[in-house]
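Just one protein chain is left out here, and the rest sit where they should.
Note that the chains take the letters A and B in the order they are written out, and that residue 1 is the start of every chain.
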Amino acid sequence: MRTDSEARVPIAKTDLLPIRSGEDVVRVRQQVRARAIEIGLGLVDQTKIITAASELARNTLDYGGGGEVRIDLVEEGGRKGVRLTFEDQGPGIPDIAQALTDHYTTGGGLGLGLGGAKRLSNEFHIESTLGVGTRITIARWKSR
Amino acid sequence: MEIDGTQVLVRTITDEEPAILMAWLALLKEGGSLQTGRIREAELQTQAKVVLGQLRDALASGQSDFGSEAYASLRETLGEISRSRAIQGFSSTDTAKFVFSLKEPIFEALGRTQAGDASLIAAATRSASRLLDRLGLHTMEVFQTSREEVIGRQTQEIAELSTPVVRLWDGILALPLIGTLDSARTGVVMENLLQAIVDEEAEIAIIDITGVPTVDTLVAQHLLKAIAAARLMGADCIISGIRPQIAQTMVHLGVELNVVSKATLADAFALALRRTGRAVVRKQAAATTASEDRR
Partner (left out) sequence: MDRIPILKLGGALIVTIQVDMHDRLMLALEEDLTAKIASTGARGVLIEISALEIVDSFIGRMLDNIAAISRVLDAETVVVGMRPAVAITLIELGLNLTGIKTALNVERGMAMIQARLDEDDADGLGSTRAHRED
């Protein structure tokens, strides 16, 4: 919804974490939690962004064959937020609308990952090219 | 032309600073800036002096663009003044007047010092006018933003204050909701409720919406989500006091109402007591009429 403004948002801090194993997923969660606490996100908002990160990190691992996540602390107009960018070089998603539908799954999961992550975030943006990979960006802002 | 105007302006303000300041303050007083008693004369004087001084310094740098670095401290000062006026409860007109009433004294000073040279006066007046307009706009922008911040904070305070979670009995909570529910307020309310369930180890929470005039679909969904979340934590919710229109909304939502609903808070409380293995019994007939009523 605000993808055009993303480039202008100043980034205060960036972490780059690999997602290659189940342990990496746990590490991503811990790092997102640390950053969310750092900008003073409320408990519920923290839990939401960590859970969304967990869903997307697992997707990156299970469907994208591994990849990485960039965790940015962003600030815009006095508002602070956490922005996460998940990237993989996997097969890509053929039908994004379908992948966002609840309970649609190709991997035997619940099919709540993508749609759930979207509902848990303030911003959600997905790009995917068949045979090239997938990039998903989410953000959660501190409510004023 | 443009540079000329600015230079003349700088010279005039530098030379005539005390006179301009005095005329400005007189205008401000005349305009009633002090009448409301929200600001003292000394404070107003200091503000005017600082603003005029910073305006002169900024102009002296040769810049006429209000957005440039030279005007940073002036912007800051004006912002500060606007913010404090917003908080002190000044009207937007009063706040705008502060800057705009500087125009006249400056124009007069220009007339005095550049007497005879009409083209110089015109150029300088144009520069001054353009610049002061920008100052005024900046003042209003900050004023507006500050007011919005104040309103935002108050909204949140109201949301937190207006929805107390009350303990009715050991393990039984009630959340009497009053007034219009918007989605943001419902969110805050629900978080409070769930936290209270943990703090009080409550098995049952009664959400009473007698005082809620309307519920839109988003709010209804919020309510249902909170009830589902409470269930995950191991507590049951009872809704009481649903108005007929609200019942209609909920049904039209197509949401299956797997929610226990009672007509009044009293009914809900009685059910909660029963569910937790308690009963209300009349100890003794208080008066004969009362005891007769019971039979």
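Operating definition for what follows: contacts are C-beta pairs under 8 Å (C-beta built on N, C-alpha and C of every residue); 3 or more make two chains touch, one makes a residue touch a chain.
Given the structure is predicted, the values throughout are model-derived calculations rather than measurements.
The hidden chain, counted over the whole complex, makes contact with A, B.
Screening A:R58, A:K80 or A:R135 against the full complex identifies A:R58 as the residue touching the chain left out. Interface note for the absent chain: among B:I39, B:M190, B:V215 or B:A272, the touching residue is B:M190. Chain A residues in contact with the hidden partner, per the touch definition given at the top, are 22-23, 25-26, 29-30, 33, 43-44, 46-48, 50-51, 54-55, 58, 102, 109-110, 112-113, 115-116, 119-120.
Where chain B meets the missing chain, the touching residues are 190-191, 194-195, 197-198, 201-203, 225-226, 228-235, 274, 277, 279.
One rule holds in what follows: only the chains that are shown with their structure count from here on.
Per-chain Cα centroids separate chain A from chain B by 32 Å.
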